[in-house]
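Comments concern the structure below.
A single protein chain has been removed from this complex, and every other one stays in its place.
A and B label the chains in the order they appear, each numbered from 1.
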């Protein structure tokens, strides 16, 4: 019985970690497509697979909740964590699909930089999710949350300046402004969703301490 | 006393159902306006009435919460359900108003199809909300949630391809791109809000099982 309990507890965290790793690869795909547009179709395809895998992991997590009596975190917290994590992946996928759908032929340098910030933020998320296994990691979790906040601010700055640049660079091409602006915004939302996960983690730490 | 308790329990579900039905009619109005723009003013007017009715139902639900000691679901859950349901109506209304305000003269076929997906999703929501009366319907509720997820994915695809088409079809008319793109996005948000209701319902089922 005890064994079963710990096994299941472990399963939840394994699902979180698998999700975080797939999302990390998704962010990497987006970066590579943004850096070299000749790869965009191939990378968007791989990213869609990763998005489906994350969906499956999310459903597996919800199913596991159905079958588990004692959960390592509150049910609501587990749903909030996996739900927000899945929003990150969905947004990275949406950004990459738009490179293809909008027939983008040129990617501003600040979009590449924003992808790099996204990866750094997702790395903090992956670390933080691992720490959630043990509430003794409370301080480490809070450090991750602070770092995620810092990176989100950095991303916000890139996003703002990047869009201001768009208006100058594509003064006579409003459709390109609309397209690239949307990609900036979706990447920014992806990073905001990571911050939302951090906020859930922070509130878990507060509840359990 | 018991009678009173059951009467009130019934009242909450009756409010949910009235809200869902009014929103169904709202979605139907939007579809008809999108199909035949000569009806847009008349349909947007009717939709605004429905939106006000839904606001009244929402406030009635909140008032009933104030007056009820034992509620059929947690207070937070009732607030989350009715709040998200009201977001659906608000977004359908916002989309229809934009047909008028933006002086739209042509509606792409994919917007009509997206309205049809919206109606199908709202139909699932109506059914699901009825099932919430009894936790024995747990499996039926989860089937509705899955179907809502499937329809949301279908809507997302229509929305993405529809916007890509806009950029091609209105290459020399950026303002029309901006206007129709916004209508696509609001309809997509309406469907996302239905998915949010489904997520609340799913978490209720998890909590009560």
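Side notes on the structure shown:
Here is the rule we go by: contacts are C-beta pairs under 8 Å (C-beta built on N, C-alpha and C of every residue); 3 or more make two chains touch, one makes a residue touch a chain.
Because the structure is a prediction, the values reported are computed rather than measured.
Only one residue in the set A:14, A:134 or A:203 touches the chain that does not appear here, and it is A:203. Looking at B:65, B:119, B:143 or B:157, the residue that reaches the missing chain in the full complex is B:65.
Interface residues of chain B with the unshown chain, by the touch rule above, are 62, 65-66, 75-76, 79, 83, 94, 97-98, 101-103, 174-175, 178-179. Touching residues on chain A toward the chain that is not drawn are 160-161, 163-164, 167, 171, 174, 177-178, 181, 199, 202-203, 206-207, 209.
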